[in-house]
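With one protein chain held back, the other chains of the complex are shown just where they sit.
== chain A ==
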Amino acid sequence: MTLQRRILILVCAVVLLAAVGVLAVVRASSRADEKNQTQAGGPQITRGEVSLAPDAAGRRIVFRNMAWGPHRDELATVPADAPQGPRTASGVSCLRFHSAAGTGICLQADKGGVQESYRAVVLDAHLKEVSAHPLAGIPTRARVSPGGHLVAWTVFVGGDSYAGTNFSTRTSLLDLRTGRFDASLEDFEIRKDGKAYRNADVNFWGVTFAADERTFYATLATGGQTYLVRGDLAERTVTTLRENLECPSLSPDGTRLVFKKRVAGLSPDAPWRLYVLDLASMREAPLAEERSVDDQVVWRDDKSVVYSLPGDFGADLYALPADGSGAPAPLMASALAPAFLG
């Protein structure tokens, strides 16, 4: 092949590929408008007043609305007894969110600048910003304690090279009573098998708080193994309780944890099943969900939990009895990061 011919082929290919690329970008930007149009058959959403305080009108679910339309990614509410019904959108956007007792924690993208950046924002009951904290990575978990005095969040640090092994998480704790901020749980003393433990590869994620506003549970990963830890905010310690347990979530009555567990024999890409652990007997039992759930569940009440699975428009929520009986039931489409209010 002559040089001229090769250059000709290259030029043609560059023109063609450039056209495809430009078309993709143009289509995506016009589709961004399309995503701002309400999808046919989707939930009805209107802008309105959203409060995190308990409401005399009954329990509500507040969540990240993922349905297409002008209020995509905004916090929205629905009555807990009519989750498929019309949604009220707040105008506040969050990637991850949790709320309890009138306090909200919203992990959001910080627009501006070429590089994406993120921040954690503490919200009061009227969704007003109380404080904001820059984040070192991409938000994945957020929790508020039952009394609304403690907040915790986890970010995923990495992404500089998915071909490398650099992966870590950072979990931060904030005490709203004292203003005490712990940038990383890794500064807490770790007690493993009765001894003080230290390792560079320690990672924490997925905090869940107890009602005493002091005790918490979380996941600790080290040496290729995950552990359930119980933390004490006053002593600044975490103690390992059990192996192979991720993203615990404490029941409202404080007696059980639902968590995801790596089950041997499943595909390493989708290894998780939901389990419930009774804290008094330390006995665990599987829940009736056959799919791999990569989420920290939320308790709807003392009997059932809610979690997300990938769906047609972002994620969908499902509800499931917490005792291993029954079957998963769709709760809401196009929703993520729910919290039950009131």
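Note that in this section a residue touches a chain if its C-beta (ideal position, glycine included) is under 8 Å from a C-beta of that chain, and two chains touch if they have at least 3 such contacts; residues count from 1.
Just so we're on the same page, contacts and distances are computed from a predicted model.
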item	value
Omitted chain (choose from "Ferredoxin", "Cytochrome c class III", "FAD-dependent oxidoreductase" or "MFS transporter") - UniProt protein name	"MFS transporter"
Selected from A:Leu174, A:Val258 or A:Leu336 as touching the chain missing from the view	A:Leu336
Absent-chain contact - pick from A:Leu75, A:Leu135, A:Ala152 or A:Val305	A:Leu135
Contact residue for the chain not shown (choose from A:Phe188, A:Trp205 or A:Trp299)	A:Trp205
Contacting the left-out chain in the complete assembly, out of A:Val130, A:Val157 or A:Leu279	A:Val157
Hidden partner chain, touching residue among A:Gly21, A:Pro86 or A:Pro286	A:Gly21
Chain A residues that touch the omitted chain in the full complex	1, 3, 6-7, 9-10, 13-14, 17-18, 20-21, 24-25, 27-29, 31-32, 35, 66, 95-96, 109, 114-117, 134-141, 156-170, 183, 197-201, 205, 221, 224, 267-272, 292, 294-295, 308, 310, 314-315, 336
